[in-house]
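A single protein chain has been omitted from the complex, and every remaining protein chain is retained in its original position.
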Amino acid sequence: MRKLGRKWRWFHRMGSPRWFYEITGGWLPWLIPLAFSLLAIGLFWGLFLAPPDARQGQSYRIIFVHVPASFLALVGYYVLAIAGAVGLIWRIKMSFILMKAAAPIGAALTFIALFTGAIWGKPTWGTYWVWDARITSMLILLFLYLGVMALQRALVSTDTAFKASAILALVGTVNIPIIYKSVDWWYTLHQPATLKLTSSSTMHIEMLQPLFFMICGFYLFYMLVLILFARLEILQREKSSRWVRSLVSEDCVI
Amino acid sequence: MNLQFESLFDALWMDGHGPYVWLAVGISVVILISMVFIPIWSHKQFLINLKMNSPDFNKKSRQEETE
Partner (left out) sequence: MSNIARSTHPGLMAYVRRDVSLSIRSNSGAYAPLLFFCMVCTLVPISISPNPQKLAELAPGIIWIMALLASLLSIERIFVFDYEDGSLEQMLIAPNMMAFPVLGKIIAHWLVTGLPLTFLSPAIGLMFALPNNAYGPMILSLAAGTAYLSLVGAVIASLTVSLGRGGFLISLLAVPLYMPILVFGTSTVTYAVAKMPWSAPLATMGAMLAIALVLCPLLASWALRVTNGG
């Protein structure tokens, strides 16, 4: 057998749930305060210190939650699909565990994005809901997340459930741009996207700074929650393994 | 960079947009916090359950009972 190069050793070590569980256990004491303090700073800054928007007044402050949540909800689907694809191609169990963990997180973030968007819409456009491309796509994204979760739950064998929901996630990924384009083509009356990476933003710099904090905070928060859900899943899957048993027999748990 | 609001009431009311902003932020914060606490709590519960059901623990508790 060919000896694995040093370059690839980490990749395969990462595939071991035990290794993941042990290494992330050391990250948590740092990650939890870091994520929460970033979110707290960003939220305080956005809600109390940033200047009001010239057109929308104070109600625009909802974007400090809405934009990062929608952003991470979309990123989360790609995390889910890529983890599923890696699991299918290289048959790495850890990758499937991350995929399973990503689904409820993505669903919750999509729900937050839809909910805050609806509330924001009322004072800004006078209505809670419009059937436009981005809102409708987010709603469909929520259904896709719920579908992956439901399929995962419904199938009895974990291995089958992992593979089947990975296939579903991939089919969904192919469909997201088609869905978005089709709905966009059908009907658009949303304002143009406010935060673009390519063109200069239409937002004031003093509003962008707290938004930047919130996005970084949400990224760290996403990582934290993904790790937490994955650790729970690892523990449940490997409860009869020797390392979990020795973990349990130690006095201090968690 | 200064506080945009002169009083606590101003900050809560936000020129009439306060209820919208606070409802949106409040629900989001509740969901975000529960996203952290649900896995931590179930993790703890799962470990406790494992400990209760482990042969070691049962042996120990039986010893305690006989003592």
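Which chain is which? They are A and B, in the order written, and residues in each are numbered from 1.
Everything below uses one rule, namely that a residue touches a chain if its C-beta (ideal position, glycine included) is under 8 Å from a C-beta of that chain, and two chains touch if they have at least 3 such contacts.
Treat the numbers as computed from the prediction; the structure is a model and nothing was measured.
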| item | value |
| --- | --- |
| Neighbouring displayed chains - absent chain, whole complex | A |
| Touch criterion as defined above, residue of A:Tyr128, A:Phe143 or A:Trp243 at the omitted chain | A:Phe143 |
| Among A:Leu49, A:Ile82 or A:Leu151, residue touching the chain not depicted | A:Leu151 |
| Residue touching the undisplayed chain, where the options are A:Ala50, A:Val67 or A:Val183 | A:Val183 |
| Touching residues on subunit A - with respect to the absent chain | 140, 143-144, 146-147, 150-151, 154-155, 157, 160, 163-164, 167-168, 171-172, 175, 178-179, 181-183, 185-186 |
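Note that in this section only the chains that are shown with their structure count from here on.
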| item | value |
| --- | --- |
| Distance between the centres, which are taken as Cα means, of subunit B and subunit A, whole angstrom | 19 |
| Subunit B partner contacts - residues on subunit A that touch it in the complex | 32, 39, 43, 47-52, 57-59, 61-62, 65-66, 69, 105, 108, 111-112, 115-116, 119-120, 122-123, 206, 221, 224-225, 228-229, 231-232, 235-236, 239, 244-245, 247-249, 253-254 |
| Residue ranges of subunit B in contact with subunit A within the complex | 1-5, 11, 14-18, 20-21, 23-25, 27-29, 31-32, 35-36, 39-40, 42-44, 46-48, 50-51, 54, 56 |
